[in-house]
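Note that one protein chain of the assembly has been removed; the remaining protein chains are unaltered in position.
Right, chain A next:
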């Protein structure tokens, strides 16, 4: 990794030198002439994409090729960076002021954090936000930090109930379960009547949120500056999840590699239902043993006693503040192209990703896309997350709690109290308990 980092640094330095040499004289010309001829833009941009390199990357590369038809002289260095590493890698490079990509696909929770550290360009006043009314409000909100906007939404997502239609039919379940109680019955029916398991719960913090939201709980109250993770609602939600496992309706999850296990089992038709997001649709439907899109059902997450809702997720395009001024025009053009309604519709059609623009949903290809239609209902019920710089740190203690409760049979309330204490000590010391 160190070697690649150095490679990137060298590359970036070379890029910088080249672009400075190439663009040195163009500044004044651009000032006088607001409308730039696409062919006159001349730059080399590095883009770190954190999407899945096998399932999603090819579609993004196609988009880049399309971009280059209009802007032949803007070279995009496409680099696929694993999602799990990108956050730290970007921070290291941005802090060192060298080797960071010009453009990054940042997860929604990262943007306020990067912005608070001064690593991103504020995009206010640029043409990227000229039609910001077109963006869905919740995904756009994740880009705001202290009144400024630092990113452009790429995709939005939320967790949903994904199910294997064939297995549910075999088990005599005609409709996807609408509440956790129905889910339990359905899962037990699957277990009895087929040789697959009912449901697989990933014992991770993010995947526990539908259970907590279902009872009306939340992580923190950002307005009242209060930690509410150890509320009775959250404990009740966790008890629902725990009961699914204890009663045998849900498969016994493993503590390590549980996400991969969940996906493998679902793709091999060994488990009938999972809770996951649209980013896995392409992965599931292209699995040889699954039976394609016809066999995949998508429904909103089941409801608890209060409501049904998954967490809002998604990704944004952000521009590194260390990128030289000369490249701004090219970077803006690129991000504008990538986040345009047409590009979003293209990605939606290819990968089933959810657009972040209202206008994109009017495009026929999106309107008639079954996956998008299914997830649109899911997204309308999604619950916004706290958009504060510390938001990314909420999930470490939460993951630990999920393992303790679902695998090690710890009491939910006690486990949540420990999380609250950790939030107070390590994540948001300024908040009240």
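Heads up, the rule we're going with is that contacts are C-beta pairs under 8 Å (C-beta built on N, C-alpha and C of every residue); 3 or more make two chains touch, one makes a residue touch a chain; residues count from 1.
The definition used in the following text is that contacts and distances are computed from a predicted model.
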In UniProt, the chain not displayed here, chosen among "Carbon monoxide dehydrogenase", "HEAT repeat domain-containing protein", "Cytochrome C oxidase subunit II" or "ABC transporter permease", goes by "ABC transporter permease"
Which of these touches the unseen chain: A:319, A:333 or A:374?
A:319
Check the options A:39, A:96 or A:117 and report the residue that touches the missing chain.
A:117
In the full complex, which bits of chain A touch the chain not displayed? Write them out.
88, 91, 95, 113, 115-118, 121-126, 128, 148, 252, 254-257, 261, 264-265, 319, 321, 325, 328, 332, 389-390, 392-393, 396, 400-401, 403-404, 407-408, 425-427
